[in-house]
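Remarks on the structure that follows.
Missing here: one protein chain of the complex. Every other protein chain is in place.
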Amino acid sequence: MDASLKILSGVAVILPLLGSCIWFWAKNKIGEKITGLAATGTLVISFICCLTLFWQIESSARVEFFSWIWMGSSELVNFSFLLDPLSLALGLIVTGVGSLIHLYATGYMHGDEGFGRFFSYLNLFIFAMLMLIWSDSMPGIFMGWEGVGLCSYLLISFWFSDEANATAGKKAFIVNRVGDFGFLVAMFCIFKAFGTLSIPEVLAIVNSGNLDIVQVGWTQWACLGLVLGAAGKSAQIPLYVWLPDAMAGPTPVSALIHAATMVTAGVYLCCRLQPLFFLNPGVMELIAYIGGLTALFAASIAIFQNDIKKVLAYSTISQLGYMFLAVGLAAPVAAYFHLMTHAFFKALLFLGAGSVIHGLHHEQDMRKMGGLRKQMPITFWTMTIGVLAIAGTPPFAGFFSKDEILHIVSGSHRGLLSNIAFVTAFMTAFYMGRLWIMTFFGKSRGHREAHESPWSMTAVLCVLAALSAFGGLLNWPELWGGNAWLEHYLGQVVTQMDVGHGADALEDSLKLAGFSSLMGLGALGLAWWKYRDYQTQDFRSPAFNLFKNKYYIDEFYDAVIVRNLKRSGEFLWKVVDQGILDGTLNGLAYQAKKTSERFRRLQNGLLQGYALWIWLGVLILMISAWSVR
Amino acid sequence: MVDVSIAQLLFVSFAIFSIGAGGFLIRKNAISLLICLELMLNAVNIAFVSFSRLHNNESGTVLYFFVITVAACETAVGLAIVLNLFRLKKNIRIQEANALRG
Partner (left out) sequence: MLTSNYLLLLLLIPFVSALLIPVLGTRVVNAVSMAIAGLYFLVVLMGWNSWNLSFSADWYEPLGLKYSLYLDSYSYLLILLSSFLTILCLLYSWKVVEAKQKAYHSLFHLLQATVVACLLSEDLVFFYVFWEAMLIPMYFIIGVWGGPRRLYATMKFFLFTFSGSILMLIGLICLYVFFYQQTGVWTASFEVLREHFQSHPLPFYIEQLIFMSFVVSFAIKVPLFPFHTWLPDAHVEAPTAGSVILAGVLLKMGTYGLMRFAIPMFPAAAASFATPLSVLSVVGIILGAVVAWRQSDIKKLIAYSSVSHLGFVTLGIFALTETSWNGAFLQMINHGITTGALFLLIGFIYDQKHSRDIERFGGLAKQLPRFSLIFIIMSLSSVGLPGTNGFIGEFMILLGSFQSEVVSKLWVVLASTGVILSAIYTLHLVQKLCFGKPAEDNSFMKDIGWKEYLLYTPLVVLVFVIGLYPKWIIAPIHETTSAIFNLMPNGMR
């Protein structure tokens, strides 16, 4: 049993890594088609391994490979996996959606000169992501955490000849590193508090309840660090700025990394270390507010974006905000549920957008689209499902997951947060409607003849559309006669806050569901009314400039942080290093030289001068000898 | 034979030494400098011999022989230098021989 787990999980992780080493060089040798299919194949095998693990493991299992960081004393960090509902569920999503997106990419990247490189990075990403979610130690998670950051960097700057792409990649990596800094500090604090970095051990200590006040104090710092780390990876305030720029990467990357999987790592981390957060209610509150604000903030920006991928990027930030909100309100199952459905419908939307972009020969501006419904029917219909899902229309997946979060927020008696959550839901439906209508309806606006994408892309769209449509079944609430499978499954490892088990719980929840779906439909209707025959007009009022310019956050960061850092670099170099330190030393050297310059004149080469000095010297000696006596 | 006191002898020695030293400091001709050097050495020699007689000790006389030998050598080398200086500069003015300045 144990050996089979070891082999299965090992294969699932190692195959993508091996693949990534091979595809990098292989494309020229074995051709594009085989490379793409083989890369997809490795992922399918990984997926099958995950599936088998999923069936085999009842509740949780630990698989140890070999020791990694041996710090000298007894402390040891292993390469080992913790396979439990949390990690297995996410593993399925990663490999499953990953395989689909690989397949899609064989079509999307067709003919690109970096084809092999692309699949190499993509496989490497899957490896790092699996390390992230399966590792049972903090450094192991950190390895995956940074690994996915690296892949994200490489893939964003994939078309590196364009300086802007390279800059976007760099920005993503550096902003993520700010989060990683938080993660690092969190690790130090956890080690300080518990003397171990192994997650099961830490959680065992926390769950045992024998903590002294000092340890709790350290966990508070650890949690703050983790929040920073999670905010970096999951693009939350204040570190969300990298995600919109990350859209510079190829669209499959945006779908896989910047929507479905990597950006959810922060949510995963918070769920994984949930008991630690339970010790610090203040931090939980902070997470909830960060999530809520981010959701609202990003949604308000998304309404005014014209780049189809940017809309989706801000939408992703906003949806991640929902997940954080749920995590902060001690509802990890709801967060996880939304994470999964979001992975389906956001991947679908991104891939649909990719299909549109592909069909329009790399046109991303929605103002130049329009009327594509006839030319790209499959894309249109699948996108429609995606839009309905994210807008929260029953019975699509997004409806259930979002409804659960709304339910929890309204049950938590935090008026501000629940208002934010509802407003954001409305805005989400509105901007998605805007995207959908501007892209597929109305008249064609200045694009060349569009074409439907190849089968490898449309097939993937169909599968994802099916998942987005029926994903809600995963957690059909018990109140409505379902079996709440996900809740029970994840309930083995995480604790969900209880809301609504009163007498009129069913009535309440139905009211809420009805209200939210009506709101979603209303927002879609509003969008239809506003953008039905859109030409080039948009909101023109100067009041909207703030939204259009994304609240000037990038400019603010640039002015306050980047520029000052640059300035301090110049200062430290020119003033401290060259001015003060080197200046002092060069000054010393100069003074020495000048003094010797002066004494040099004594040596004038005149024999008689020297004789005079001798004479004077003798005289002085004699006088002093005489006076001493 | 007139009996001379040590003071008189030392005065002679001092006078000759002063003439030599003064000459050394103010003359410009290299040969004159050598002569002045010679004067100073001989002044010292006089002092040596005088003290030797005063103390009835032979070491002063012995030292005189040393000095006179060294002086001879030194004059030989000195004259050779002066000769070369003349070849180089076509004169033997000591002020112009300042190539060793710092």
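We call the chains A and B, going by the order they appear; numbering starts again at 1 in every chain.
Throughout what follows, a residue touches a chain if its C-beta (ideal position, glycine included) is under 8 Å from a C-beta of that chain, and two chains touch if they have at least 3 such contacts.
Predicted, not measured: the structure shown is a model, and the values here were computed from it.
Taking every chain of the complex into account, the absent chain touches A. One of A:Phe188, A:Phe278, A:Phe422 or A:Phe544 touches the chain omitted from the figure, and that residue is A:Phe188. Check A:Met71, A:Val560 or A:Leu602 against the missing chain and you find that the one touching it is A:Met71. Within the complete assembly, A:Leu572 is the residue of A:Ala559, A:Leu572 or A:Met622 that touches the hidden chain. For the options A:Asp533, A:Asp582 or A:Glu597, the residue in contact with the chain missing from this view is A:Asp582. Contact between chain A and the absent chain runs through residues 66-73, 75, 139, 142-143, 145-147, 150, 153, 157, 160-163, 165-167, 170, 173-174, 177-178, 180-181, 184-185, 187-189, 191-192, 565-566, 568-570, 572-573, 576-578, 581-582, 585, 589.
Note that in this section only the chains that are shown with their structure count from here on.
Note for the complex: chain A touches chain B at residues 600-608, 611-612, 615. Those residues of chain B whose C-beta lies close enough to touch chain A in the complex are 21, 24-26, 33, 94-95, 97-102.
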